[in-house]
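A protein chain is absent from this complex, but the other protein chains hold their places.
And now, chain A:
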């Protein structure tokens, strides 16, 4: 083998008398030298990447030996590429890595606050807590629902438990319940249903302003009209907006409970505003996903009066009214039977726990739907639980315009009556041929410990369970009602008819000065003379017209 040319490997390594290509090297020393030469070659750094093959192979083989994957020869190239890639990254990085603040850490910080006890809790308060607590036993409820495969993970349930405890410590709350979770696009909502102690509520004056805005606008328009009256009289608007139906009092009807929401346990609880009938009526017509931010606007038709917080509250009210049920006999009406002639509508609206409640067996609860009753008042078409007669109010405002009103609204609106409180579920209408509820025991294998589970078909995501003396309702879902038909949004109102064109408002050419003078003259002549002068005027008028 002759002297090596520069392009051949081994160039520069050739020592006279020795050749790395000898297959049989009798002396160990030349072999050692050959090995060293080969190793030196392998250690040569690449000019492009700064790596050398020796280190790379060492790393790759180390990785393979550490991990010992099966069929490594098939994925060898990938492993090699991965090693190179890992090396490459380090060398390019001349900046110091900032310690990544993952959102995980912030979240963990939030959750940590849940686990801390509030300041200044002494032993006395502990006794109070253990005695009578308004805190619902979320874990117990979660256990029962878990039997049916419904619920959140144990972690989340426990965090919600702690978050509710925090809520109770902050607000003067009498009863509290975990209502459920509504999913949203960006974030989810966890909802708690509470009832304040009597007398501890704060009147929200902001909501009243929203309702009064409509009246205020009408007042402004009327003022402007009065100003113009002196100069000109534009036709007065005969439009009377439909009377605004007032929302129900806090503590009654749709606003019986107050709802608090938060996006994640650990975040502060936000109180939802009370719901107005207009919002409920509109919420029935639209179907929108929740984004997770309470101040997000709702863009829809018909335009929703409020933002996402109001829409959320309206949906919660509808779901509660439609799906909150309890076993029959658990609640009974209070002994003082009120008048059924109340203005607000027939029926009782208060109930109390029945001390003599005998729970039915699970089999009975599942077989027939008449063993369950609604314990929340249903919402009428008007948007309230108790019917409000708007014509009573409008009579006071009328100033003799009753005749016009007759054309637009019938004076006597039909009084709306909904199903009375504590109606059994068997009276719930189904949708097409699907019953409103699906009932099944949690397990067929162990009937003595089974729990009766009801799933709502009208509000998918609403569940109820009953087992002995315990029962509860919960909602996990997107917050929409089920309809087999596609959602058709309301069409915009038909184009209003224009004022009919008659001769009074049809534009006509203004008479010119000559015409007016001629007319004046003709009038004077007509007063003095007979019909013959009228005939003379007409050709005169035509002549004047031709001059224009």
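We take it that a residue touches a chain if its C-beta (ideal position, glycine included) is under 8 Å from a C-beta of that chain, and two chains touch if they have at least 3 such contacts; residues count from 1.
Assume contacts and distances are computed from a predicted model.
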item	value
Name per UniProt, for the chain absent here [options: "Small ribosomal subunit protein uS7m", "Neuronal-specific septin-3", "Radial spoke head protein 9 homolog" or "Proteasome subunit beta"]	"Radial spoke head protein 9 homolog"
Residue, one of A:62, A:107, A:137 or A:237, that touches the chain absent here	A:107
Candidate in contact with the missing chain, chosen from A:52, A:188 or A:389	A:188
Which residue of A:197, A:381, A:487 or A:520 touches the chain not shown here	A:487
Absent-chain interface as seen on chain A, which is shown	69, 75, 78-79, 82, 102-104, 106-108, 111, 155-156, 183-188, 286-289, 432, 434-435, 438, 444, 455, 457, 460, 478, 480, 482, 484-487, 489
